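Missing here is one protein chain; the remaining ones are kept as they sit in the complex.
Chain lettering (A and B) follows the sequence in which the chains are written, and residue indices restart at 1 in each chain.
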Amino acid sequence: MKPKKSPYDHDRDGHDLTGEALHARLARTWGREPGLLGWLSTVDHKEIGRRYLVTAFIFLTLGGILGLVIRAQLATPESGLIDPDRYNQIFTMHGTTMMFLFAVPVMDAMAVYLIPLMLGTRNIAFPRLNAFSYYVYLAGGTLLWVAFALDVGPDAGWFSYVPLAGPEFSPGKRVDVWAQMVTFTEVAALAVAVEITATILKQRAPGMTLARMPLFAWAMLVVSLMVIMSMPSVTLASGMLISDRLVGTQFFNSFENGDSLLWQHLFWFFGHPEVYIIFLPAAGFVSEIVQTFSRRPAFGYIALVLALVATGLLAFGLWVHHMFTTGLPRLGYAFYTAASMSVAIPTGIQIFCWIATIWDGRPKFDTPLLYVVGFVVTFVIGGMTGVMLASVPLDLQLHDTYFVVAHFHYVLIGGAVFPLLGAITYWFPKFTGRMMSEAAGRWTFWIVFLAFQLAFAPMHWSGIMGMPRRVYTYPEGLGWELTNLLSTVGAFLFAAGLLSFVANALVSMRRGKVAGPNPWDAPGLEWATSSPPPPYNFPHIPVVAGRTSLWDNRGHLPAMQGLRVDDRELVLTSVIDAVPDVREPSPVPTIWPLVAALALTTLFISSMFTPWAVVIGSVPVAAALIGWFWPKDAKVHPEPVID
Amino acid sequence: MLPPRFTGDLARLPTHAFTHRALTWWGVMAFFLIEGTAFVMAIAAYFFLMNQEQVWPPPPHDPPDLLAGTLFTILLLVSEVPNSMAKHAAEKGQLRKLRRLMALMTGIGLALIVLRGFEFASLNVLWYDNAYGSIVWALLLLHATHIATDWVDTTVLTCLMHGEHGVEGRRFVDVSENCLYWRFVWLSWLPMYLLIYWLPRWVA
Partner (left out) sequence: MMRRASLLPFALLAACDTVQSTTGNDGSQSELFTGLFWIFLAVTGIVYLVVIAFLLAAMFRRGGRRQDGLPDEGESRDGGLRKALAGWVGVTALILAGLTVASWIADRRLAQAAASPALDIEIVANQWWWEVRYLDHEPGRIIRTANELHLPVGVPVRITLRSNDVIHSFWVPNLAGKQDLVPGRVTDLTLRPLREGVYRGQCAEFCGLQHAHMALDVTVESAAAFAAWRQRQSRPAPPPTTPLARAGHDYVTSRECAACHNIAGTPASGQVAPDLTHFASRRSIGAGTFPMSRGHLYAWIADPQSAKPGNNMPYVGLEPDELHAIVAYLETLR
């Protein structure tokens, strides 16, 4: 070893240190302690992304079981299977679990895992915040489900309208559980949004200009900014709700100058962007899958990016279409009709570009591309019913009926879940090093696709026939029996299909065909490293000169050398042109994020019972945060000290 | 896996930088966006509730007393002077000057917290009286949490700068970003001050 002369003289990757020797050094630097403490202290985005994914799927299962219970109850009129109190908790828990504990976290899971790999960096930005956000999400979901198990589950619907959810008409802690769960999940989602934004803007591989960034990264950039601009609204609203219930504020009490519509405005200002926050990552999946399986770069990259941005912006101007029946001025409604219709234009652009890519490529209809086809067929139906609901005269009849239930399941399952299943199949070899069974995958696709139509298509008809939402039973003789029975059969088949997907995944993890770094011969950087990737992602930071790196560089991968191997280091590049700028130290594993999350959980839960918890509880939170950020290793200076 | 072909060297890049070249700066900016949006929504709620009423504040409440709030605002705006000096000193690496300024900011922050307490006491309405009281308390509380958080940040950084870590380059970046946060604190206060103290007087 050379004597150390200058602070710059540390061992670095490059010509002298590459291959197996480099791997050993980097693996030691970027690894973590084995065992429970190491697992709890990890700051590796891949580990945390996997946690998010598994946890989100557990909540999908729990929420899905509730959906099946709803369908069992509604299969026949005047069914006495579930009493109204339990039923109201069940449909509230179903929607709340799916929206807050599955849909957003599962997209976060995929982004947290994939974005650093797609961008050619070693870890996500703010890795300890990432670890913290998972624990906070888990705490919120656990709070909700433990409360439900104890018969204290929320029962005022997933959007918890006041005054029903207020102190007078929902006594007890049920709605407080809901409101505080919202706080937990919003903190987690906001944290991930900040990390993704910073990673995308500052940690892209050298040469990966914004115009060369993968489309999934563009989708997540737009989504993260949408999360940042929309979630404060619902956090404020749920805070106001808890405060009305706990300390007697009058925000929503019309007898004391408050207004129940204030809740609706604040909630839907978040609620409408929320559905695009769920859909746009799926659009990102579709772009990636369509590229790889059509054997060509996506058609209309610029149009796709502009469409993502336009959708993100427009999404903030639509929320009043959830309030068309509340008696607001008709002229205002007319604007929201036009705005709601106009969001179909960027969506239409994306659909065109995806189909055009397939049309002009050499498509291979493996399971991921099958899911894209299922997505187009299903989601566009949801888009059509959405256009109908955007019209005030139509909405006045269809609002709060099963027509709306059909619409949003078509766009959420067709638009988000189908692409998600395709995406998990696609990136499964990257996550686990093995392929999912292609034969089983096709069976699953067809069952899931057809069963979904059977379950949800009849609901359009139930709604048109006058069946309102959120009813625990319905009378005979109104013509709703057949459609409800068909929906129930379809729902159970759909659940079986999803179960077969999970079974395929679980079995394939042990016995699937072993996968190399790039089993699909895909173009993105995530396929330039092993499957699964080592803790440090890439041995050398890759350099990018186009949108389809691995297709443009089939012989070797251009890379930068020079990062230290004995300390965690990654490179920050400039925002637009990705010129290398700063070597950024990356945090080592630490238990502080868990400690801080526990302190925050204690604060949030006890503040459901007394306002003083906010003051007293903030002390351990502050202590945990100070412990977290207190600099370590005063003896080791990474570069010259300043006098 | 593909063999690498080296096209550049990263070894000479610095390990810290200021403003938009720093990763944490982007985190702070995102935080401003989040909190700023929360403030905007709260202000929108204020206007929404105000529009429901003929008289604002609803009788029998008077608008909040001006003394504590105005004193607070003046001190807060004045504090931008040492704040900017601290930011400049941090970017220039002037440790001794920085230590003095940080201590001063810690003291100012404490005075502001005390004044904020007096503000709560002189609002002339309680949070449970009516929606006007609720939203005014909410606005003041939202901002108070930022004063409190930034004060804790400032205090911790002051301790750090006086200790052995004070010489590290990254600490100077932390201080510079904390000064940025302070600007957010008074910028976000100005519309709130007008809304809480002056709008009720203008519409009366």
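Simple rule for what comes next: a residue touches a chain if its C-beta (ideal position, glycine included) is under 8 Å from a C-beta of that chain, and two chains touch if they have at least 3 such contacts.
These figures come from a predicted structure and were not determined experimentally.
S.K.: Of the chains that are displayed, which are in contact with the missing one across the whole complex?
M.R.: Computed over the complete complex, the missing chain touches A.
S.K.: So which of A:75, A:344, A:595 or A:608 would be touching the chain we can't see?
M.R.: Result: among the candidates, A:344 touches the missing chain.
S.K.: Just one of A:58, A:72, A:164 or A:509 touches the chain that is missing; which is it?
M.R.: Selected residue, touching the omitted chain: A:164.
S.K.: Among A:151, A:438, A:552 or A:566, single out the residue that touches the unshown chain.
M.R.: A:552
S.K.: For the chain that's not shown, point to the residue among A:16, A:360 or A:566 touching it.
M.R.: A:360
S.K.: Touching the absent chain in the whole complex: find that residue among A:399, A:434, A:564 or A:583.
M.R.: A:399
S.K.: Since one chain has been left out of the picture, which residues of chain A touch it in the full complex?
M.R.: On the side of chain A, residues 83-85, 88, 156-157, 161, 163-164, 168-169, 254-255, 258-261, 294-297, 299-300, 303, 325-327, 330, 333-334, 337-338, 341-342, 344-345, 348-349, 351-353, 355-356, 358-363, 365, 373, 376-377, 380-381, 384-385, 387-388, 390-401, 464-466, 468-475, 477-479, 521, 523, 548, 551-552, 554 touch the unshown chain.
The rule is short, and it goes like this: only the chains that are shown with their structure count from here on.
S.K.: What whole-number Å value describes the gap between the mean CA coordinates of chain A and chain B?
M.R.: 30
S.K.: Flag every residue of chain B that touches chain A in the complex, lowest number first.
M.R.: It comes out as residues 1-17, 20-23, 26-27, 30-31, 33-35, 37-38, 41-42, 45, 48-49, 52-53, 58, 93, 95, 127-135, 137-138, 152, 156, 160, 164-165, 167-172.
S.K.: Can you list the residues on chain A that touch chain B in the complex?
M.R.: Interface residues on the chain A side: 8, 12, 14-15, 18, 125-126, 190, 193-194, 197-198, 201-203, 206, 228-233, 235-236, 240, 243-244, 247-251, 253, 256-259, 262, 265-266, 269, 517, 528-530, 539-541, 543, 550, 553, 555-563, 571-572, 575, 580-585, 622, 626, 629-631, 634, 637-639, 641-643.
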